[in-house]
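One chain of protein is taken out of this complex; the other chains stay put.
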């Protein structure tokens, strides 16, 4: 369905060429200072037409807040918002009508609904993500103000061009018993996670915060564009300052919710948290994150292979994960394929599209991360508030009970 | 929370050392032939003690069905079931009480709840997965009978030992503009996905259906065991025979639900569907799956980089995905770490555990896959049944409407 | 929260004086013919300013459909819609700011959120119901087209003025063992339920389809208006043509969902289905609805004390229920009360409001009824479609299995 979240919920509507796309955000804490610009700034990072790397469609994507806010403060009631569809141009697509576009949603939507939008895949349009980004911006504002949580996503690869510090060396299997462990957690990568900001990310047109790599990525994207082709990439995201205790055991582990959120973004095919796939090759004795007392007296870990989540619950360390985006299906070269009725033929797409989506995907990833963390914060706060009203536990062995703030001094 | 699903829902309870673990399965279609053995067979594939590769704990894991079935037929009402905890032995853990086990859930559970089970991570116990496997077995039985859907998971890597046909060649980046595309979809891999069965999987103690690779995996696991260490791996799963149209647009795309389900399994850190991370390096012109008329007259695709899902909706091709399991956190060697109160020290785990979880993870992956598909089948069936009661659409251009079965002849 | 439904879901936003009120309707079957007028006609029945019995505020309440529809046909994707708030006039309320209005939501909203809208109770505004009515109109259109279901609500009492045939005689308890049963199901009432239409309802300004009673109701409302006072009433609703089998056992019985839906309408305090409170006085031997073969060969009941629902599931008979609306809290006479800080004082409300809400509540009741039935239809359709794919049941005694359509001939 078109709703995400349990206590902080976003519901969206809209496809490419209808009157508007929009969202209702329900469950926003009351008393949050909020103006349109808080939302607009992330929408503008998402919108097309930002550089020659993206689609030439130039959509302003101005957000109109409808409700739930007075005098710049949230009321706790649902926030309705919408963005008008200005550049509709449905005729761009008219000649392709006999063909389902390969690897698009045209055919699967028709199979699912029996009807489909004239624009093709309907809700699979990238414009659908506007509602997510708007809702995420609101969540993010709360998380920043209430917890100091920071969420930064960046492009970590385009095609084979990879951010050096974010990737393990080639995993050539010399022998089964080779225990040489490639350090996926290179000091450079750990440092990047701790320091990367939206400013350093946006300083590059690719949103890869490493100038030299970004230049190579630009070339790769331009090459795809000039070849009427497209190319994929990966986005890495770090969430700093998350309190321990978020995530629900069993089915709603924090990585499960994050994975769900990220894999719901159009064109995503892969997700890994912490050491991810590479970590499967690292023996437990090395992969385990040993505990250590932090400067502030709380427990931390010496390494962070876990990516900030253990047993499905945040442990207070940086949460980081990586998402794989496939190459865009819309390309401007002729493709040999078949029509809806099975007749073989050649399809030449003519729409204006991104040769590579990852630069514009960055704020979408941040938004979905914010939505997940926000919802989990609200759920965990409820539990903590409920437990705080109970009398102290006296019948359990001390190792089974968390010392109160008082006692733990 | 401990509930998964919308119309086909499983809710579970239980930790390692309580009276029992169990589940309630709600929303099972009425009229399904079902006996305890249908559930037991998958539980027995999951239980410990199956070989010298797994924990020596020998638990029978006998399932007791409580309700929802009469004369071997489901009534459509909730199916309650439970498995008693026989081998509780809580004292195994007694000396570790001052230490949160590294990369375990001990500390995060204590942070979350303020109390924790004497066994440590409570619901993060592997015994929690019994309820999932039982529920999945019921879903699977339905899917097989009603649609002929087959779900087969298998071990595709242990540490660096990889199933040859399931992995791309070393991805050495010679140059940014190198467009040599490694064929992730080797003919051998495609053939394996089409033919692999539970029998061929279970013929190997590792559940890797390739005898030679399995032998190397056995050695790798034994080596970890003898070193009092552990090792991770990956499981690949294929779902054959899924009808087109499953998966809900936007937030509940089929890959998002599958990712959520898989990343909720203990020890998972990564998920990719279809071409996954590797696909991000393949240009769109090659990555797109061209359409073609199948022998039965319906549309299919010539390749399957998409993994059977386009725009978040199944397209009728094989659905396949891969899950990364980290090395088990429980190891039998001394670890330098800290106590709950921050005091540094050395912890020696003494419990009996698996040096590698992937062989036993196979039925869990299958179960979660079945739960996702089952729920989506029920949701999509509802839509199709609703649409079928409406008069034929006459006002839309023909390219926007799926021809009825009648007309499409 | 602001979402209602499981498979057919409406989410609403908006309070009195914000930019607009609106809704997202998710889960509408694809292929439904739908134009703005389908929604507008019910909105116009709900809007203020229809007669001298209602508030003089004259709001056009024009609906703007945003998405989910092309060429007058639903796509199956979310339908966004909004109605602008034209007559905002926030200053009407300015002098009352120190006082929480008695029996309004001003104080409880402030307690709940810590902030409140300038207009007072925020989402407790009657304008919130616009989204419900719009969504209900869409559901209703489907139910009519697909099943021929008819939903008609009407005013059955205003203050003490009651529709004669809808009410039991005075329940004077002469003696405990008096078994004289007042026939709550008078032939006139049963006939009214079978024949009442929106036309006969709208023929009266009160929406009470009995001209003589309606005249008395008009007088009662005018008397309240002239006294700067208000008066309550009841609305009765009948749903005709509902198939047997709707409603989910245990927590989501059909009467529970209907009760939930109706008691979520502003100003409601009471709900009863079938014989309701009066039925508690009727012995089982009389209250039981005996079965009988209908003309079409199916089973029906000779009486309908149950109100069309047995064991929480529809039985195919007319579903009817009654809702009690309290007298509006907003009155134009001075009230002795206290300020937010507890200071006693006198409050004189000056807003323009309805002396009696029940005439305008009629389309809201119909809308909520449609939303409940629609959702249950989709859920039950899913089950039936799932069961239909299973092989015939052969192991159960024949009395436990419903004969197939084939066999039952």
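Annotations for the structure displayed:
Letters A, B and C name the chains as they come in the text, with residue numbers starting at 1 for each one.
Everything that follows uses one rule, which is that contacts are C-beta pairs under 8 Å (C-beta built on N, C-alpha and C of every residue); 3 or more make two chains touch, one makes a residue touch a chain.
Every value quoted in this text rests on a predicted model; they were computed, and no experiment measured them.
Checked against the full complex, the candidates A:63, A:110, A:338 or A:377 give a single residue touching the omitted chain, namely A:377. Of the candidate positions C:224, C:237 or C:365, contact with the unshown chain belongs to C:224. What chain B contributes to its contact with the hidden chain is residues 1-3, 9, 11-15, 18-22, 24, 26-27, 30-31, 64-70, 73-80, 82, 112-118, 122-123. With the whole complex as reference, residues 6-7, 27, 29-33, 70-73, 76-77, 142, 145-147, 249, 377-379, 381-387, 389-391, 393, 395-397, 400 of chain A touch the missing chain.
The rule is short, and it goes like this: only the chains that are shown with their structure count from here on.
Averaging Cα atoms per chain gives one point for each, and the point farthest from that of chain B is the centre of C.
Each chain gets a centre from the mean of its Cα atoms; for chain B and chain C, those two points are 44 Å apart. For the pair chain A and chain C, the distance between mean C-alpha positions equals 41 Å. Centroids built from CA atoms put chain B at 23 Å from chain A.
In chain B, the residues touching two or more other chains are 249, 383-384, 387, 393, 396-397, 400.
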